[in-house]
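Only one protein chain is missing; all other protein chains are in place.
And now, chain A:
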Amino acid sequence: MLSFVLRRLGQSSILILIMSILVFVGMYVVSDPVAVLAGEDFTEEDRIALAEELGVNRPLVVQYLSFLKNIAQGDFGTSFVYNRPVLDLILERLPATLEVAVLAIGIGLTIGIPLGIYSGLNQRKPATKAISFTTTVGYSIPNFWQALLLILCFSVWLKWLPASGRGDTTDLFGIPVSFLNWDGLSHMLLPAINLAIYKICMQARLSRSGTQEVMYQDYMTFARAKGIGRDRLIRRHLMRNILIPIVTITGLELGGLIAFSTVTETVFSWPGIGKLLLDSIHHADRPIVVAYLILITLMFVTINFIVDVLYALLDPRIRYK
């Protein structure tokens, strides 16, 4: 176990190192922070002073090495734009994004899996055709357009839910969260639904194809033959077997949602880290972009590790190999 964890850590450090170099060089090539930050009335001397203050006048290699040195001391750098520690900025925004991502995945699983199992078990029923059609459509609608439709429908016409912002927050262990009061929750619903629609469709299709495969296995017929009730047949025999691909995809999707729900956060003006990333790229705020991507990489590595552990829990054949 320990060697497995250590190997994973070693691999991910190399991955993070390579990724940080790529982002560092990339950001250097595409934009110049001094040009973005300098005002109209800046003189050449002011510009030089600004560059010196930001530390971007040094050779790139030197900048990168001092960045590595700071990271080793737990300092991810200071934002060019906000002039505050990068880590604070990211951690401030993270709860908002996490909340929406977890809610969206939760909706996707609780609606998608039952729909998928139902349509896998009842292939000839009209409801199955309807589910299949709807999920195909839901799968293919562009995210931003779907978001606009949701706003039009629930905010403009029905006036049920607010269209933008985060609303009131409640502190939970010192972290501001929205889901504990109605105003916050109502602000959260539309972005979460917008992200969840795609997830529902995907989970439904995944669990449908899993169900179709598993239900024809000998052990399903045998379990029926030995007199097991339908409920138990589905909950224990079927679910346990279709969960493996679902866990893999869900892990990846959760990572994807946390890291890159930029479009949805932008449309709903949700103050999450996706929006922070977009703004920072725009403003050539390199420390934020680099730190952000390093944290995201770490997060993916962690999620994948958890998925691997779940695999072993779900499938004894992997556990005992």
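We take it that a residue touches a chain if its C-beta (ideal position, glycine included) is under 8 Å from a C-beta of that chain, and two chains touch if they have at least 3 such contacts; residues count from 1.
By definition in this document, contacts and distances are computed from a predicted model.
Matching "NADH-quinone oxidoreductase subunit H", "Carbohydrate ABC transporter membrane protein 1 (CUT1 family)", "Glutathione import ATP-binding protein GsiA" or "Phenol 2-monooxygenase P3 subunit" against the UniProt entry of the left-out chain gives the name "Glutathione import ATP-binding protein GsiA".
Residue A:R236 is the one among A:K69, A:R236 or A:H282 that touches the chain not shown. Residues of chain A that touch the chain left out of the display are 1, 3-4, 124, 217-219, 221-229, 232, 236-237, 240-241, 312, 314-317, 319-321.
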